[in-house]
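So that we are looking at the same thing, I have put the structure below in C-alpha cells.
One chain of protein is taken out of this complex; the other chains stay put.
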Amino acid sequence: MRGLWFRIGPIITVVIAIFVLWYAGSVALNSAWAHDKAKRAGVELSTSELIADTMNQKKPKLPPPHQVGAEIWKTTGDMVLRGKAFSKRSLIYHSWITLSSTLLGFVLGTALGIALAVGIVYNRTMDMSIMPWVIASQTIPILAIAPMIIVVLNAIGISGLLPKAVISMYLSFFPVVVGMVKGLRSPDHMQLDQMKTWNASGNQEFWKLRLPSSMPYLFTSLKVAMAASLVGAIVGELPTGAVAGLGARLLGGSYYGQTIQIWSALLTAAALAAALVGIIGVIQKHVLKRMGMAQ
Amino acid sequence: ADDVTLQLKWVTQAQFAGYYVALDKGFYADEGLNVTIKPGGPDIAPAQVIAGGGADVVLDWMPSALASREKGLALVNIAQPFKSSGMMLTCRKDAGVSSPDDFAGKTLGVWFFGNEYPFLSWMSKLGLATDGSDGGVTVLKQGFNVDPILQGQAACVSTMTYNEYWQIIDAGLTPEELMVFKYEDQGVATLEDGMYVMEENLKDAAFQDKMVRFVRASMKGWKWAESNPDDAAMIVLDNDASGAQTEEHQKRMMSEVAKLTAGSNGALDPADFDRTVDSLMSGGSDPVITKKPEGAWTHAITDKALN
Amino acid sequence: MTTDPVISAKNLSLTFQTNDGPVHALQDINLDINKGDFVSFIGPSGCGKTTFLRVMADLEKPTAGDITVNGVSAEEARMARAYGYVFQHAGLYPWRTIGGNIRLPLEIMGVSKAEQDAAVNEVLDLVHLDGFEKKFPWQLSGGMQQRASIARALAFHADILLMDEPFGALDEIVRDHLNEQLLELWARTNKTIGFVTHSIPEAVYLSTKIVVMSPRPGRIADVIESTLPKERPLDIRDSEEFIKIAHRVRDGLRAGHEDDV
Amino acid sequence: MTTDPVISAKNLSLTFQTNDGPVHALQDINLDINKGDFVSFIGPSGCGKTTFLRVMADLEKPTAGDITVNGVSAEEARMARAYGYVFQHAGLYPWRTIGGNIRLPLEIMGVSKAEQDAAVNEVLDLVHLDGFEKKFPWQLSGGMQQRASIARALAFHADILLMDEPFGALDEIVRDHLNEQLLELWARTNKTIGFVTHSIPEAVYLSTKIVVMSPRPGRIADVIESTLPKERPLDIRDSEEFIKIAHRVRDGLRAGHEDDV
Partner (left out) sequence: MSWLIAGIVVWLVGWGLNVWLANLPKTRLTRLVVPVLFGVTLIAIWECVVQGFNINPVLLPPPSMIAVRFASSTSILWQDFVQTVIKGALSGYIIGCGAAFLIAVVIDRFPFLQRGLLPIGNFVAALPVIGMAPILVMWFGFDWQSKAAVVVIMVFFPMLVNTVQGLQATDHMQRDLMRTYAASYPQTLLKLRLPAAMPFIFNGLKISTTLALIGAIVAEFFGSPIKGMGFRISTEVGRLALDMVWAEIVVAAIVGSAFYGGVALLEKAVTFWHPSQRGQE
C-alpha cells in the first residue's frame, strides 16, 4: 500500500496543485471581462459575485475545470448513455476519426523511418546525402504545406484518409529515423567483429545483431512518433475542410470563440496521445522483458 | 448522373444554405447531377483547389477571384447568388470610433488569405496608410474569431452581418455599444460568394450543360432557403460533420443571409461587376488588380439556366 | 613437425592512422604456428597482442607483409569459419539467454536444431554452467559471463581457437580450474590455440610456445619453446623447469618495459 | 598497538533486497583494523569484498551491526573526509583532463590553487604519469587510467586509503612496480590501507593482515597476520615464509570454493 502511495501520491498532489492554479488562473483571466461587463452595465461587483461570474462565463478566457469537465462529459459519457456514442456531436466519434488517420500515419511514418534508417546505416551514399535534408525537412512549417499536400494529392485522385495520414507520416518519420540510425549503430565494435568471425551475412547481422540492439531506441522513438503523428493528424484535418475529427473541433471552437469546446478537444487529444504512448510503453515493457533487456 | 464537386469558401454554415438545400431536397438529383459539397476552412484557397482539379466549381469572393485571374488562373464567374455584400467593420464606441475619420491611429482587425482586398481598397480610398506608418491605421491579421474586439486588442474587427457580428453580441456586447460600418454603405462593397469555374472547361459543351443544370438547381435551393429559413438552417445543421454549429446561431445566420441573396436571381449584374472592379482598381499606389479584367464573367450559363 | 604451419606471418606490419599521427601497432612480425600448438602472447599493455590476434582472425588488415591461415589468406580462412574467437571482454548479447548466445554462431552457420542443442549442452557442461542455459547474461556474475563467452567459442568445433585474455576477470581458484579444463580440451581435440594473457604463470603453464612482445612498435622480443611435458598437473608450477621458463619470460617482459615506467 | 582500532566492525551484516529475494552480501563480520595496518581482502568473486569496503566508506549502510571509523560512525568519518577511495574501475570524469580529475577532490575540499598544483605534480610523478596532465582519460590506455585513479586518491593526504582491486588491469611488471611504490608510500606516511585483490601473491606481498572471505553469505573465513618484515624487496616472494603464507591463503580460498565450480 505504501508502495502505491509512493507512486501515486506525488501525482495526485501535483494534479491537485494544477487544479488550484487552474481555478486561480480562471478567476484572474476571466475577471477582466466580468469587470468590463459590470462597468458597461453600471454596477459594482462584490468579490464573491466576481468569482461566481468568472466561474460561469459563456466565452471565458480560461474556462475553469468544471466547465471543461462538464463539456467533456456532455460530449462523451452522456452521449454513450444516450446511445449516441458515434453521433457527430460526440467527442468519441471525433476521436475515432483522428485516431484512424493517426494510426495509419504512424504506421507509414514508422515504415518510412525504418527504411531510411536502414538505408542510411547500410549505404554510405545515403548516409552522407540524406541526413541534413531530413533535418531541413523538419524545419518546414507543416501547417504551411499541409494544404498543398492535400491539394496535390487530390489532384492525382487521392483523398480521404490517406492525405491526412501523409501529413502524420511527415511528422512521425523523423524521430524514427534519428532513433533507429542511432539504434542500428549501437552494437559496439566487438559485437560486430564477433559476427565477422562467424562470417555472418549482412542479413544475419541485421536480424541477429543490429535489429535486436536497436529495440530500446526504437521504442523511445515510437513514443515520440506517436505523439507527433497525432499532431499531424490534427493538422491534416484543418485543410481538408475541418469536417470531422479533434482538429475540426479545435478549429470549430476557434471560429466561434468557444473556448470551452477548444479546451475539451485539447484535453481529449492529450488524453488520446497519452493513452497511445502508454500502450507503446506497455508493449515496450513486455518486449524488452522477453528479450531480457529490462529487469 | 453527372458528377459535380463544389468547393465552399468556408466551413459548413448557413452562408451556403442554398447548396445544401438543393442537395437535401433532391434539386440536384432532379437535374441528373451527383453533387459533392466540400467544406472549406481558413487554410483552403478555393482557387488553388480548382487549379489542382479538386473541384469543378468553387465559391469565391470576386476580389480574390480577379486577383487569381491576374496571376494566370483563368477563373470565370458563372453565377452570383449574393447580391449584396455582408462585410462590415464593427467597432467599439468606447474605443473612440464613431466615423471613418476616427480610424487613423487605431488598430483594426482584418482577414487576410485573399479576403483583405476590399479592406485595402477602402483604406486607400480613405487615404489611410496600412503599412503602420504615421497617420495611418495599424492592421492586425485577425484570426478566426472576434476575440480582439472583446479583449480590447483592436478598436474594430472585420465581421460579416450574418456571422461574426452576432458572436460579438453573444459575447455580451450590446448593439448600442457598437459602431458598425457596412461596406455597402461606404460605397466599397465588392461581390461575395460567386460561383467560379475554369475558363477552359467552359469551352466544353457537356461541362457547360452540367453547369447550367447545377446553377439552376442551386438557385432553386437558394430561393427555397430564403422562403424557409428555419428549415434551411436545420438542413445545414444536419450536414455539419463537425457537430460544432448551434441551431440558434444557424437560424439567425440564415435569416441574415437571406437579406443578401434576396436581390439576385443568380445572374451577375454587370453594373455590380464594374463597381467592384472600379473599387479594386482605385487603390492608389497599390491596386488589387492592375487592369480591367476581360472575360472574367459570363451570362452563358445563367441565360440558359434561368430562362 | 614437418607439416606446413597452420598460421604463418611474414614481415607483418600494421600501422593505425589516427588524428595525431600513425601508431605502429605491429612491426616486422615473423611467426609460424604449427598444428596443435598452444601459443601464448604476453607483453606490456598496448604492445599489440590484441592487434596481432585480430590480424590472424582477419578483423584487421595488415598494412604490410603476409599472413596465411591453413595455407590460405586470413580472409578465406574466416569465410571458411576456420576459428573460434574469445574476445577480451565477454560481449554476450544481452537480449539472448546464455543458451541463446552459445547457439548464435551455430544458427548463423546453419547447424540443425538438434545438433545445436547437443552442442550447447556439451559446452555448458564443460565450463560448469549447466542449469544456467535459460538465464540472461546480466543475471550472472562477471566470471560466469566470461565462461559463457568461452563456451560460445567452443560450441562449433573450429580447429583454431583464438582467445584474448579469456580468464582476466576470474579469481585464482576458478582460473586454475579453467586452465586445467582448457589443457584437457586441447589435449583431447588437438586444436591449435592462440592465447593472450598478462599472467606469466598462466602463459608458462599452458603453452607449448610463448611469444613475448615489446611495445611501440609491437615486435616479437622472444619466442620460448616450452620444455614442459604435455601432461601438466597444477603443481608442475612449483617445478624448477617451470620457474626457469617463467624467469625467462619475466626477463623478456622487463626488457620491453625498459623505456617505460 | 594498544591504541584504539582505526576501523572496527562488530557483528556487521548487510542484506540487499532484490526482486528475486534478499541477497546476504555480508554476515556477522567482526574485524578490527589498527592504525598503520595494511589489510588485504581476498575471496571468490561475489563474496562481498567490495561491499565491505563500501560499508567502511559509508557508501552502503549495514543492515545490522556497527562500524566505527576513527572512533566515530562511518558517516561522520566520511564527512570529515577521513579516507581516499580507489574504485574497482578507474571512473575518471571524461570531461576533465587527467590533471583536472586529480584536482577534483582538492577543489571540493577548498585547497588553494598553488597547493593543488603542487599536489597534482607530486602524485602524477608517483604513478609515473608526468606529462599526461593535459590528456583526457580516453586518450590513455586502461592501465594508465587506473594509475590516474590511484593518483586521485593519493592527492589529498587522507589517513585511510581504501583500494578496490586497483591493479587489476595492469600487467605483471607494472603491477610489481606499483606494488613497490605503494609499500614505500605506506611505510613513509604510516597510512592505514584497506586493499581488495584477486591475486594471492599480491595480497601476501603487501599486507600486514590478510582477510580471506567466503561467499554467500559473505563471512570472514580466515584472518592471517603476516609475519613478513615491514621492509620487503620483490624477491621476498621466493622466501619460504612467503610461500607458507600464500599456501594458507590459497587453502582458505579453496575452502570458500568448495560448493562452487
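Letters A, B, C and D mark the chains as written, and numbering starts fresh at 1 in each.
FYI, a residue touches a chain if its C-beta (ideal position, glycine included) is under 8 Å from a C-beta of that chain, and two chains touch if they have at least 3 such contacts.
Keep in mind that what you see is a predicted model, and the values were worked out from it rather than measured.
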Chains in view that touch the one left out, judged over the entire complex: A, B, D
Sole contact to the chain not displayed, among D:10, D:35, D:89 or D:128: D:89
Hidden partner chain, touching residue among A:61, A:88 or A:210: A:61
Hidden partner chain, touching residue among B:140, B:234 or B:306: B:140
Listed residues D:108, D:234 or D:255, member touching the removed chain: D:108
Residues of chain A in contact with the chain not shown: 6-7, 9-15, 18, 29, 61-62, 124-125, 127-133, 135-145, 147-148, 151-152, 155, 227, 230-231, 234-235, 238, 246-247, 250, 254, 259, 262-263, 265-267, 269-271, 273-274, 277
Chain not shown, touching residues in chain B: 42-43, 45, 47-48, 51-52, 64, 67-68, 71-73, 112-116, 130-132, 138-145, 147-148, 151, 153
Interface with the unshown chain - residue positions in chain D: 54, 57-59, 78-81, 83-85, 87, 89, 91, 93-96, 104-105, 107-109, 136, 138
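Just so it is clear, only the chains that are shown with their structure count from here on.
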Cα-centroid distance, chain C relative to chain D, in whole angstrom: 31
Computed distance of Cα centres, chain D from chain A, in Å: 53
Contacts with two or more other chains, residues of chain C listed in rising order: none
Multi-partner residues of chain B (at least 2 other chains): none
Chain contact topology (line, ring, star, complete or other): line
Set of all touching chain pairs, with the criterion as stated earlier: A-B, A-C, C-D
Touch list for chain B against partner chain A, complex: 8, 11-12, 38-45, 48-49, 51-54, 143-147, 150-152, 167, 170-174, 177, 240-245, 249
Of all residues in chain A, those that touch chain C in their complex: 188, 190-191, 193-200, 204, 208-209, 212-213, 215, 291-293
Residues of chain A touching chain B in the complex: 33, 36-37, 40, 58-59, 61, 87-90, 93-94, 143, 146-148, 151-152, 154-155, 159, 238-239, 241-244, 248-249, 251-258, 261
